[in-house]
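This is the structure, below, for whatever I ask next.
Note that one protein chain of the assembly has been removed; the remaining protein chains are unaltered in position.
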Amino acid sequence: MTALLRSRYAVGIGFLVAAVLLFAVAPALLTTFRLGLLGKYLCYAMVAVGIGLAWGRGGMLTLGQGVFFGIGAYLMAMHLKLADAGPGGVPDFMALISSDGVPGWWEPFRSGAVTIVAILVLPTLLATLLGLATFRRRVRGAYFAILSQALAAAFAILLIGNPTATGGSTGLNNFKGFFGFSLRDPANRQMLYFIAAGVLLLMVFVAWRLMVSRFGELLVACRDAEERVRFLGYDPATIKTVAFAVAGMMAGIGGALFVPIVGIISPNDVGVVPSIGLLIGVAIGGRTTLAGPVLGAIAVAWAETTLSEQFPSGWTYAQGLLFMLVVAFLPGGLASLVSWRRRRSDTADPTAGADPEPAPAEVLAPAEGRTT
Amino acid sequence: MNKDYLELSGLTVSFDGFVAVDGVDLTVLQGDLRFLIGPNGAGKTTLIDAVSGLVSATGRAEFAGEDLLGRKVHQIARRGVGRTFQTATVFEELSVLQNLDIAAGAGRSPWTLLRKRSGVPEAVTEAMETVGLADLRDTKAGILAHGQKQWLEIGMLLVQDARLLMLDEPVAGMSAEEKDETGRLLRRICVDRTVVVVEHDMDFMRSFAKSVTVLHAGKVLSEGTVAEVQADPKVQEVYLGPGQHSAEEAAIVLGEGV
Partner (left out) sequence: MDILVTQVFNGLSVGSILLLAALGLALTFGQMGVINMAHGEFMMAGAYTAYVCQQVLGDAGLSLLVSLPVSFVVGGLLGVLLEVTLLRRMYHRPLDTLLVTWGVSLILQQLARDLFGTAGVDVPAPGWLSGPVEILGFSFPRSRLFILVLAIVAVVAVTLLLKLTPLGRRIRATVQNRQLAESAGISTRRTDMLTFFLGSGLAGVAGVALTLMGSISSNLGTSYIVDAFLVVIIGGIGQIKGAVIAAFVLGVAQSWIEYSTSASIAKVIVFALVVAFLQFRPQGIFQVRTRSLV
């Protein structure tokens, strides 16, 4: 069995097991409500896949994934509200607080196709712009982290400050249909779960191909010695931006699916706090690995639901402790325990793409000092 | 004459008023193996930094007829200029093969980059043989010995297809045999390339240099063959002048005859 796990088919088997669990076991065991919760966790896991790529492999500590998640989510929510209101109609919450009708920039999202394109393009575009603006000027490490956090803060404030257009701090909720299907029908809700599961698997597949590609090796090289990469004739800014844009796109898609599954999106889901919250699962699972971020994100989201149901303030303590203990004492996440055991019972596996060691974070100056 | 040569004229680098490289004129032809020596702080590393785009400089720096100054580091690298650093810098988390493969790939199309490597590029295999790391192909670069890391760096320059190689103290910390090995390697690869080596090790210089430039306080002090340079009174003065160098060191630099 362990031999099988270690073989070159390991990833394929992993995918197979995941597919069986997601598509057969979970629907059979869980109620519609629980399945919906799992669907929500899967949306977080999508963001986590992107974070694993950007942070774990690329060393870009992004504290603003909530922004991309939020853009995807709000776009979807706008479309759903407009669709619920019918052709030319005004969404219910808007009619309540103002009589100005639908703002002009909402109008395009009456079209489902435009919305889907926007969900795929806008978060990616914003991530690309931010990536180029920072990485090209060699703004990185802590600077980048803080900028991404400032973006999350500004985004949340922007949402709260414009209640007529975004629903303010309540956000958008109470959706009735999803592209013509009623969201009240359990069968449709199950379908949504299946869509989320399929999309997640696809994302993990994409992340895997990227990791084992030459691009993936280059990304790790940029993480560990960005300047050296430059002297080989590459522009690290491009490489990092691509990874960051992919992460942004994944977060946007996760957000878009989150809306019909959960039924609400508000600034509470996208601001500074939730943005960092998305990182803890990745850290616990193992930031540099393929499966770690996904499993970590799902486990943390599950723990959050369970714990905060029972002890409202307990979860915050738990989350704080997890951040402290995992990052300080187990930077490779749980995955590092697994591969450590594996490594003891076996000589190092040279083909193992995933490495549990954490990125040597560079903040101010790079690690490599030069003496005269 | 082959036009793959390095030509610096009036190259000047200053840091907030402190002039580290001061109007250096230097021409290194293809096939040459030029050693750049000089006391600590003479500006040798800074000169390499300027040519490779790490620090900004004034004057002219041309390689193969193309102006290098003012370009970005990666653009200069793509014009066939490669360098190593005083402390070996390789990608420690990646294997020897992966390191070399990355070095070989600056010109790859996005499509190739996004796919997995299938097979080992010929240049990479060759370079592994040349620098003697073929057996360590799948070893992580981080656990290589110091000398092996430096060889790996040279190998990376080779697959990078650098036509101008600038090596900053490549044999520091190597054993005598490793030094010889490296020297012979340099002799081999300089045949169709332009090679500049910064080195403190004078035995090494005497054994392998084809020509030498002495830098002092940012200026070129002397230039010529090893023997010519050693005989130059200005060089003797710098190395023997008060407070500059110990007698032993001067003896090493200038040869036993002093």
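When the chains are written out, they are named A and B in that same order, and each has its own residue count from 1.
Throughout what follows, a contact is a pair of C-beta atoms (placed from the backbone, for glycine too) under 8 Å apart; a residue touches a chain by one contact, two chains touch by 3 or more.
These figures come from a predicted structure and were not determined experimentally.
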{"item": "Touch criterion as defined above, residue of A:Val11, A:Leu35, A:Ala48 or A:Leu61 at the omitted chain", "value": "A:Leu61"}
{"item": "Residue of A:Ile146, A:Val262, A:Leu307 or A:Val338 touching the missing chain in the full complex", "value": "A:Ile146"}
{"item": "Identified contact with the non-displayed chain, of A:Leu30, A:Ala299 or A:Val327", "value": "A:Val327"}
{"item": "Interface with the undisplayed chain - residues on chain A", "value": "59, 61, 63, 130, 133-134, 137-139, 141-143, 145-147, 149-151, 153-155, 157-162, 226-228, 272-273, 276, 279-280, 283, 313, 316-317, 319-325, 327-328, 331, 358-366, 368-370, 372"}
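Everything that follows uses one rule, which is that only the chains that are shown with their structure count from here on.
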{"item": "Centroid distance [mean C-alpha coordinates] between chain B and chain A, Å", "value": "44"}
{"item": "Chain B-touching residues of chain A, taken from the complex the two chains share", "value": "209-210, 212-215, 217-218, 220-221, 224-225, 227-235, 350, 355, 357, 368-372"}
{"item": "Chain A contact footprint on chain B (complex, rising order)", "value": "40-41, 45, 52, 72-74, 77-78, 82-83, 85-87, 89-95, 98, 101-103, 105-108, 112-117, 138-139, 156, 160"}
